[in-house]
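Shown here: the complex without one of its protein chains, the others still in place.
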Amino acid sequence: MPPVTWYLYVSAALFALGLFGIMTRRNAIAMLMSIELMLNAANINLVAFSGYLRGHTLVGQIFALFVIAIAAAESAVGLAIIINVYRTVKHIDADDINLMKW
Amino acid sequence: MIQLAWLIPVIPLAAFAAIIFLGPKLKGNAAYVAIAAIVSSFLVSAGIGCDWFFVHHAQTAANFYADWIPTGTSVLRVGFGVDSLTIMMLFVVTIVSMMVQIFSIGYMHGDPRYPRFFAYLSLFTAAMLSLVIANTILLMYISWELVGLTSYLLIGFWFEKPEAMRAAKKAFLVTRVGDIGFFLGLLLLYLNTGTVELAGIFKQAELLKVPQVHIPALGIVASIILGIMAYGFAGAVMKGAKRLPGAIFAGLVIFGAAFILIPHGAVQMSLAAVASLLLFWGAVGKSAQFPLHVWLPDAMQGPTPVSALIHAATMVAAGVYLVARMYPIFSVDMTALNVVAVVGAFTAVFAATMGIVMNDIKQVLAYSTISQLGYMMMGLGVGGYTAGLFHLMTHAYFKANLFLGSGSVIHGTGTQDMRQMGGLRKKMPYTFWTFVIATAALAGLPGFAGFFSKDEILLAAYHWHGGKMVFYAGVIGAFLTAFYMTRLLAMTFFGEAKDKEIHAHESSKVMVIPLMVLATLSVLAGYIGLPGHSIFAHYISFGAGEHEISWTVMAMGSGAALFGIGLASLIWIWPVLRFAPLKPAFGWVQTLLANKYYMDDIYDIVIIRPLMVSTKAMFAFDRWVIDYVIVNGTGWITLQLSTLWAIFDRYVVDGIVNLVGELAKRGGYALRYIQTGIVQQYALILVVCVVLIGWYFVLLR
Amino acid sequence: MNSWILTLITFIPLLGAAILIFIPKERTLVIKWTAVIISLIPLALSIWLWMHYNPNGVQFPKGAQFLVDIPWVNQLGVHYTLGVDGVSVPMVFLTTLLVTLSLIYSLFIETRPKEYFSLFLLLETGLLGTFIALDFFLFYVFWELTLVPMYFLIGIWGGPRREYASIKFFLYTLVGSVAMLLAILAMYFNTQPHSFSMLAMADAGMDIRLGASAPLVFAALFLGFAVKVPLWPFHTWLPDAHVEAPTAGSVILAGIMLKMGTYGFLRVLLPILPQTSRHFWVPIAVLALISIIYGALVAMAQKDLKKLIAYSSVSHMGYVILGIAAAVGVSHAVTIDDRAMALNGAMLQMFNHGIITGALFLLVGVIYERAHTRDLDSFGGLGVRIPVFAGLFSLACFGSLGLPGLSGFWGELFVLRGVFAVNILLTALAGIGMVVTAAYLLWTIQRVLMGSLNPKYAKMPDANAREIVALAPLMAIMVVFGFWPKPIVDILNTASVAIARIFG
Amino acid sequence: MSITGYQIAFIIVAAMTVGSAVMVVILPNILRSALFLAFTFLGVAGLYVLANAELLAAMQVLIYVGAITVLIMFALVLTQQLMGAKIKQSSRGWLLAAPAAALMFAFLVKGFIQPFNKAASGAVASGPAPADAGTLVSIARMLLQPYVLPFELASLILLAALVGAIVIAKEDKE
Partner (left out) sequence: MTKFEFICVAPMIMLAALGILVLLIGTITDRFPKGRLNHWFPPEYFSATMIVPVLTMQGALFWAILHHGAEEIFCLNGAANPLITVDLFSIAMGFIAVAGTFVVMLMSWEYFGDHNTKNRGEYFALLFFATAAILFVTASTDLIMIYLAMEFLSISSYVLASYWKNDAKSSEAGLKYLIFGATSSAIMLYGMSMLYGLTNSTNLGTIASALSRGEVMSLPGALTAVIMVLVGLGFKIALVPFHLWAPDVYEGAPTPITAWLSVASKAAGLAVITRFLLVAIPMSSGVDWYTVVLILAGVSMTLGNLAAIPQKNIKRMLAYSSIAQVGYMLIGLLAAAATISPNSPDSAVKMGYMAVSNQNIGTSNYGLAGLMIYAASYLVMNLGVFAVVIGIEKRTGSSDIESFAGMVKRAPFFAWSLVLFMLSLAGIPPTAGFIGKLYVFAGAIQSARTDLLVLAIIAIANSVISIYYYFNVVRVVFMKDAETKAPLRPSVSLTVVVSLMLIFTFGIFVAAGPLINLVRAAIL
């Protein structure tokens, strides 16, 4: 197994990229995709630690498993909401979804 | 009988209450209620007088007390006491008040507020009588203030007249400036003796002798005051563009001179002296001594009987009474008495000079009153306790007579300006003769009451340890008094009527009878104080007793008076001498005198204007600095901060975004400018905050 | 009766407010008179209280009379503690009296009378509770309870700038009271066992327990009370609130609510933090002095009659604080009597200012209703037209300027007597304030009553029966206590001595 | 320190993963970025394999690549807009976002990875992983014994998400 810090660097990169995506993407679906990137980053951490830490308790893997499930649920709900928004305002450009501000 | 003395003020007080509440129903009868009350008071006073002289043999003062107010672990008592001085004052007040009220029936006839007038007179009498019988300094102070109040009410009785109301306000305020002194003196005595009872205070008088009070920089303070006064004086005299620099220059020069001349060393004074001076400051206010005399001439705006009662005979004499009453304190050491003597002497001459040029009959009498009060003060100051009080009594009668006489004249002619009068001798004979008698008494012609009292004062002044200055001032005063009184007589009663429009007539009997009673007293009152055989001095005296009769003094005094009369007669009655040639050289004197030495203007410049400016400034400060800047400013900042939050969104976050947009635009990426309420920016803020927090706490600390 | 009286006095107005809620709002007359009659009950009870109060009985730092002490929130050590001593009995009487008179005066109110009278009664409960509560928690509750009704009274029935004035009043006084809350908690934790009882706090040697934080606690409490008094420079809510409030509101504001601040000094700062109070007496005295002179000078510059009286309150309340400062003042030879006299003076001034300024505000209301202006320059010569009003107004003004023979004098006398014992300069400067006070009040009389009559007011009616009924008791008290203050000073004196003894 | 085969494999997979992720966030065409997302997921699965978590890798492929990516594709097609390459997909906020993200990365490196790297601790595994570490059986055992509650809870979450998604996404016929 490669050194754990390698995993950490990869995951940090993915995490930062996910954040970047959320901050820059205008399409709401693309923002959801970026969130998935971040969740994957966390999962990489968990899995890497799970193999790395004393006792090999697999807790990290279990955690990652749950995260995958949650991610699925979240994207389902998220996509539903996006579709609903699309239905009401006919677009999903987050830059233009600003009825409420200040 | 003596224990009933409390009735004396209470009866007029009851009359006051009755008239105030029943006034509309009583209408014209109000006068009789008031007069009945004062007559009763007089009778009670007479009874008490008999009791005092014949039963108590005028021995130890009778004092009665009641618990009044608990003060911590002690109790403040109220009470009244009777001694010879009290009796004397009771007679003076009740008699003059009685005469004035009778006179007023005629004088105030037809006034819309006729009942109110008598109510106020009753209230005044009550307050004055309670001042007289009070044997605690606190009750004295209360009564003192109440007479001030009634004085205010009566001066402003015709409050529709703007001058009257201004005069009333001025009188109240100026005397109140004095009252603060009384008040502080009272507090000082109360604090250091632990009691407000006169007997208790006097008992501890010796304790107050120790020089304890250390007053630094008195000389500097005096220099500053003199400088400011000079500034005011110059400001009042000068005109035009030079006024302000001139005034400042004068102020600086005088300040500098005083600063150099007056010694600066700290002054050690005994507590008694300080207390006495504070009390005397009160007396200066009430008795219209220099420099607080300015209110009295203005107070002549009140109805003439008021002037007679309050501003001639009784209330203004209260200052003298106060000094006399507190004499044991004053005489603890000589400092205070010396001040009293000097101020009195100065006032006596100072006021008399102004009396010469006045054309308003009441004004002349007002200055005469100030001058005579100065005499009394002078008498007390030079140790002539008896003399001062004796003069107080005689003066009360003849000055009341003079005022009522002038009231009669005003009533008869409808004017106060002497230049419009003349030749009234024939038209108003009773008034004329009583007036002449009173004038003689005032001028101090031998045989009249004023002669005896004035002589005693001069005698005391002659023997004063501080030199002869005061004595000469007294003599000059006597001369001036005789001079302006003769002028007054001449202008009013002699010669021919100058204004043909005026059809003078003699007044009715209710007005003439009091004149005659008072004229009688103006003659007779002197004989209880015959030099050498003075009954008055037997009962009312303090300390060492009288001086030997001095014919020199008597001659000088009488001579000055006669000289004054003669000189004035030669000018106005038989016009042999003329002023006109003197005009070019001494015109400024007349201007100075006619402007009352510019005292009013000085106060205006030095006190009133700065005060008004400071009130406005304070208010502006309050509105703009405290409220607007500080309080509302805080609120404003809060509001601004709240909008800042919005602005932070709108301009900072957005502004950066806009800036970026601007850059982007220049770079060729033409995009929209504004976007907010946008979730990406929320995410951006979130990330930035997390990084900031994290960076600060994890990496920097 | 003895154990119920205080509860009854405090809560009967609240009950009355509840009753008013159930009267249909169309029946305005019933509402108004019910309110007046209900307010008479606490008045009667407070007179009973005055009569049955034992002037020589136990006083505050040691205990209180008519003490009720029922555990309320045990877990916090909160008790329902009511009790009175010489400080509070006159205040209770003053409150009940002024509320009743204000309600009588307000009988003419036609806008939303139901709310008005209910709020007024609610306000009365808050005021009375403040003066009666001896548990700090309870005290704070009542203290805050007064804010809301007053907010509405100003905000709904006030003048043109009422909304601004009401929120300003609310926020300003709230700043003080929330600061006070922290201080209360600090003292709470320094009482063993933890307790909000003022008696326990006074007994706890709070100065020493708090140690270095005592000045902070003092400052917080001071802020709370000083804003209420109001002491310069915390006073600027007052002119706005007084001017915009309806007449009866101004009466209560000036007559009672300002006293809550000084009451706080007497009830809390002096007995509970004596050493710290003593430590700060000079700055407090100086602020008081500034209030006196500054208030008087600013009053002089006013053209609005109500504002003038508002500023005069700043000046007059300065005397109270000056007296309190003098009572704790440090000087070489101050005796208990000196301190007690200063306190007597302060308390008398509290009571008398309530009476006199209450009367003045009512009088301003009377004239405002007729002239619809309070501009001093537009009046003049009214003395001829409305003599009864003129008499009452002059009397009140003279009372206010401390004329001997009227009750206002005694407060100033004893305050200055107390101050004199500590510092002569302060006394002399306060004396200047007295002259300025006389000046602006006389000038006011002159501008309102004297001179020539403005033809606009040629048909102005004189004070009517309702107004005279509302004013007469105040005038009577002013005169009677002016000559014979013994009844009230008897009550105050033992309380003063009790406080003075703390300072030795 | 010699580089093992595992490590070479790691570097290749990681490069693919990160590279695809970069594509995901910057590609203007959203369909393409969805495709690259699938590649990223695959790369992550590869990383799992390298970390001995085979089961997880399988799950990753099944759920992420299989389910989620497809779901996203469907949604994209349903909303069928902004897909053309002409339309800018990124907000111009990237001028701020890029430094922010970079700072975040730097923060993670400096605040977590580097201190972690330096601090050798007893918590680190001493020997190689047990043989059954990432197997189906061991994970299933854990899931159904100590982690049964979260397991059940996850099912509840999926139910709620299901209900919610349907309610929100379905069209109500008024």
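As written, the chain order gives the labels A, B, C and D, with residue 1 at the start of each chain.
The working rule: contacts are C-beta pairs under 8 Å (C-beta built on N, C-alpha and C of every residue); 3 or more make two chains touch, one makes a residue touch a chain.
No experiment lies behind these values; they were computed from the predicted model shown.
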item	value
Chains in view that touch the one left out, judged over the entire complex	A, B, C, D
Given C:42, C:86 or C:155, the one touching the chain that is not displayed	C:155
Residue of C:45, C:147, C:231 or C:477 in touch with the missing chain, whole complex considered	C:147
Which residue of C:167, C:286 or C:371 touches the chain not shown here	C:167
Hidden partner interface residues of subunit C, rising order	72-76, 78, 115, 140-141, 144-145, 147-148, 151-152, 155-156, 162-163, 166-167, 170-171, 174-175, 178-179, 181-182, 185-186, 188-189
Absent-chain interface as seen on subunit B, which is shown	638-639, 641-646, 677, 679, 682-683, 685-686, 689-690, 693-694, 697-699, 701
In subunit D, positions touching the absent partner	107-108, 111-112, 115-116, 118-119, 121-123, 146-150, 153-154, 156-157, 159-161, 163-168, 172
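Operating definition for what follows: only the chains that are shown with their structure count from here on.
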item	value
Inter-chain centre distance, subunit B versus subunit C - centres from mean C-alpha coordinates, in Å	34
Whole-Å gap separating subunit A and subunit D, where each centre is the average of the chain's CA atoms	6
Subunit D, residues touching no fewer than two other chains	88, 91, 93, 96-97, 100-101, 104
Residue numbers of subunit C (touch at least two other chains)	none
Residues on subunit A engaged by subunit D in the complex (per definition of touch)	1-2, 5-10, 12-21, 23-27, 29-30, 32-34, 36-37, 40, 43-44, 47-48, 50-56, 58, 61-62, 64-66, 68-77, 79-84, 86-87, 91-95
For the subunit B and subunit A complex, residues of the former touching the latter	646, 649-650, 672, 675-680, 683-684, 687
Complex contact set, residues of subunit C against subunit B	168, 171-172, 233, 235-237, 239, 294, 297-298, 300-302, 335-341, 344, 381, 383-384, 391, 398, 403-405, 409-410, 413-414, 416-417, 420-421, 427-428, 431-432, 434-436, 438-439, 442-443, 446, 449-453, 484-486, 489-490, 493, 496-497, 500
